[in-house]
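Only one protein chain is missing from this complex, and each of the others stays in its spot.
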Amino acid sequence: MSGLLAALAGDAELAAILSDAAEVEAIVRFEVALAEAEAEVGLIDPQSARAIGAAAAGFVPDWPELRSGMARDGVVVPALLGQFRAALPEPHRAALHWGATSQDAIDTALMLRLAQILPILLGRITLLRSRLASLAASHGANRLMAHTRMQAALPFTVADKLRNWDDALGRHHDALLAASPDLLVVQLGGPIGDRSSFRERGEQVAEGVAARLTLGVAPPWHTARDRIAGLGARLAMLAGSLGKIGADVAAMAQTEVGAAVLSAGGSSSAMAHKHNPVNAEVLVALAHYAAGLSGTLNHAMVHENERSGAAWTLEWLSLPPLVVSAGASLLRAEALLAAIVHLGDDQ
Amino acid sequence: MSGLLAALAGDAELAAILSDAAEVEAIVRFEVALAEAEAEVGLIDPQSARAIGAAAAGFVPDWPELRSGMARDGVVVPALLGQFRAALPEPHRAALHWGATSQDAIDTALMLRLAQILPILLGRITLLRSRLASLAASHGANRLMAHTRMQAALPFTVADKLRNWDDALGRHHDALLAASPDLLVVQLGGPIGDRSSFRERGEQVAEGVAARLTLGVAPPWHTARDRIAGLGARLAMLAGSLGKIGADVAAMAQTEVGAAVLSAGGSSSAMAHKHNPVNAEVLVALAHYAAGLSGTLNHAMVHENERSGAAWTLEWLSLPPLVVSAGASLLRAEALLAAIVHLGDDQ
Amino acid sequence: MSGLLAALAGDAELAAILSDAAEVEAIVRFEVALAEAEAEVGLIDPQSARAIGAAAAGFVPDWPELRSGMARDGVVVPALLGQFRAALPEPHRAALHWGATSQDAIDTALMLRLAQILPILLGRITLLRSRLASLAASHGANRLMAHTRMQAALPFTVADKLRNWDDALGRHHDALLAASPDLLVVQLGGPIGDRSSFRERGEQVAEGVAARLTLGVAPPWHTARDRIAGLGARLAMLAGSLGKIGADVAAMAQTEVGAAVLSAGGSSSAMAHKHNPVNAEVLVALAHYAAGLSGTLNHAMVHENERSGAAWTLEWLSLPPLVVSAGASLLRAEALLAAIVHLGDDQ
Partner (left out) sequence: MSGLLAALAGDAELAAILSDAAEVEAIVRFEVALAEAEAEVGLIDPQSARAIGAAAAGFVPDWPELRSGMARDGVVVPALLGQFRAALPEPHRAALHWGATSQDAIDTALMLRLAQILPILLGRITLLRSRLASLAASHGANRLMAHTRMQAALPFTVADKLRNWDDALGRHHDALLAASPDLLVVQLGGPIGDRSSFRERGEQVAEGVAARLTLGVAPPWHTARDRIAGLGARLAMLAGSLGKIGADVAAMAQTEVGAAVLSAGGSSSAMAHKHNPVNAEVLVALAHYAAGLSGTLNHAMVHENERSGAAWTLEWLSLPPLVVSAGASLLRAEALLAAIVHLGDDQ
């Protein structure tokens, strides 16, 4: 997404967590945790683990070379390990990434970032719900014509409408929170996902890595992407519920309806009198965009054999914009609600 | 889906539960439960409730007229109530559907059917998992070349592969089961979803209806379709995991690989020597089909105001084929696993 | 799609052309044309071709057995040929389907049906455009407030709005018409799509079949599904343009706007005063449904090697509902425009 479009429909905070720099940093954290966990169970020399930790602290990636590696290998890890290894004094180089595979590093690094992102999303949902509570306090008693099938139906109150918005947000919050322990788990399988490369100590290593990274433990899930697809689906549903709020506000803010008055609205290059409910519209756009990406992410579940480069790349293409869309939806919804001056039929 | 295609990629059992006849029957059950619950709290005369129950027992729909009503009203309920009312002696007609709206009937009737469908899906997942356990017992120790990125990688065993398949199925089972109580709830909101038409007794009526229909209680969710989208997403993920199994079996059954031998395979109109892994392929097709439908269902969350005919119709178009696809995937997976004669590199 | 939903959002005329019965009939037509073309170039005995034609005239399928064959083989052709062959006296049986493969029959049979469907769609677009012309004649001069970004902008006339609707329909008409010759072509490739089974006479046979079936000739396109995807995309775009009309009418028909008055509207089970713009809403639903299906159809282009059962089945799942959605959109649009009593701000 370009910088201009990102200003409208992006989320700089989440985008930074999903940036290349953050990914490389998370991979390096994984490698350090792996070395420590392996040293603990005797798979590598503790001195090697310390050397890896020391090298990590000062590691500066050569980005052009990483990009070349990515294009060549389809995954950044081989090139990154090459650089990291060059920064490691012998005899420690062989200990780096010992028994692991690229996917262990990439998937765990993703989880480290999702572990940062989920609390942000949860916090924003909570903030949005408190914003709805404030609106209910200030405008909830106002009369509002309910509309069904695009026609005026019967009057109710602003509180009735806000309650419907809030109910869904509450469910999304609780579902995201409840899914976190199962979602935020380490990936550790080795080359073919059976942990055999860890010589009977795979489970201990996985636990050691997980403990160091504050993630959960799970059997290898390298080809079972339901966690990722499930997160994507929840984020698309969240964007959908926020899109519903956007559609409602846009409908209420129509000139002829006038049941929502916004303090700020987009100006027009041609019509000075107009105030466009930009944030409401962007919420609708993001809901549809996220719905499409969630569908695409589901296609990526058909993951042939022990690692599908095609399915995995499709996941990389789909998940980050989906996460950003959900985050952006929350930001836009907050801005939209904050701009509400009046809700209700009588002004 | 045509009958021929349904024979390949359909699910007659679930399709019957989603049929028009089953829907009308479920709506009638809702109306009877509603009348009883309303009589209990004094909103209608208990004699009317009994009359409604009696009329329901003998009710035979006039299908052509229902179809006309559907085309005219966008929902079958007004025409159906007209027919039902004609079968009711006065003075009970006004008591039918008292305080309720079409969506209360349609959504609750959907939940009644989903309450039948979920145990079937859960049972099939369990059956599939026991089939996987049998395969693990019989072939699990066999050596199998693992493949990553479409290349032979390192050998492991059949059990390692089966475990990955099974893990995902276990999570789908548990997630479907865990979601059921929140999903399978009555819809009761009245015309604009605020229950005001039930004169302060909406919650009691909802509880009475729910108890009679063995559903849960929830605030009106007429415009908050996250339950539906969430179910759809889970079903698409289930189809995705089964598609992964299909992709794996098709890859293993390749002539040049020969790591899966199937007892039954499709015959070819032109090549008598061929045995096609038809069920494996259909699993892949269904996974992609379900992924698309799940995305579409997510679009239907943008539900403007108190009832969106557009979003609701889109949901009707998307959810039934998605449910059937998931059911069909389970049937095809069961047939595929049942036809496995050998798994492993050595025959 | 169930019968009730089909009454609202289906298209009985196109559904009949896409029915199992019509497909089997078209396959039989293909086999007859193939036999005649092959007899003409000396690949089979002319007496066999006559016997095949005679048997076709009286052929009655055994449907349950066809469904079993479909489930077993993944394609109906082997079972169908078995039945057809049983109706053929020897020594003609070997001449049936000589050199051809299932896909030749299925794909050509699809084209025969699309050749029936396209003129229907074109005729409906033309009818719709004449309806728009009538509306322009009767209401075009009426003042209408234009709306941008959900806000009243500046006044223009009803004719201005109708012109925008009509422009897009004109382009769809022309694009469908222009695409027809390249789209409506025979498929003839033999088992692996190289026509080698036709012993140097493949091109002549293809021409003979095409001439008999009034289709065009093209190289085998068994794995190059751009024709199908391209048709699907156009139909989704058509549904999208009609969905835009639906969205406009629904917006104009809002109680508070009152710029479109419809003679017929859906009645409500709970609110007798309401007239819902059902057809307008269904157009929006169908546009989104078709968009999703078109995306899914595009996924089916990844067609590994010389025939992908997975991709082909996915195509079968997606294309028919997409065609029906486009047809239904045209029917609903026609009904919607026919019901317009008034357009414009002043009544």
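In order of appearance the chains are A, B and C, and numbering begins at 1 in each one.
In this text, a residue touches a chain if its C-beta (ideal position, glycine included) is under 8 Å from a C-beta of that chain, and two chains touch if they have at least 3 such contacts.
Given the structure is predicted, the values throughout are model-derived calculations rather than measurements.
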Among listed residues C:Leu110, C:Leu132 or C:Met237, the absent chain is touched only by C:Met237
Considering the complete complex, of B:Val41, B:Leu122 or B:Val257, the missing chain is touched by B:Val257
Against the hidden chain, chain B presents residues 147-154, 250-251, 253-257, 266, 268, 271, 274-278, 280-281, 292, 295, 299
Residue positions on chain A contacting the omitted chain are 1-5, 7-9, 18-20, 23, 63, 66-68, 70-78, 81, 97, 100-102, 105, 190-191, 197, 246, 250, 264, 266-271, 276-278, 281-282, 284-286, 288-289, 291-293, 295-296, 299-300, 308-314, 316-318, 320-321
It is residues of chain C that touch the chain not shown, namely 74, 146-150, 153-154, 156, 160-161, 163-164, 167-168, 171-172, 175, 182, 191-194, 196, 219-226, 229-230, 233-234, 236-237, 240-241, 243-244, 246-248, 251, 284, 287-288, 290-292, 294-296, 298-299, 301-309
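As a working rule, only the chains that are shown with their structure count from here on.
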Using C-alpha atoms only, the most centrally placed chain is B
Across the interface between the identical copies chain A and chain C, with over half of residue numbers shared counting as same and under half as different, the residues used are same
Taking each chain's centre as the mean of its CA atoms, chain A sits from chain C at a distance in Å of 39
Listed in rising order, chain A residues that touch 2 or more other chains are 147-150, 153-154, 251, 292, 295, 299
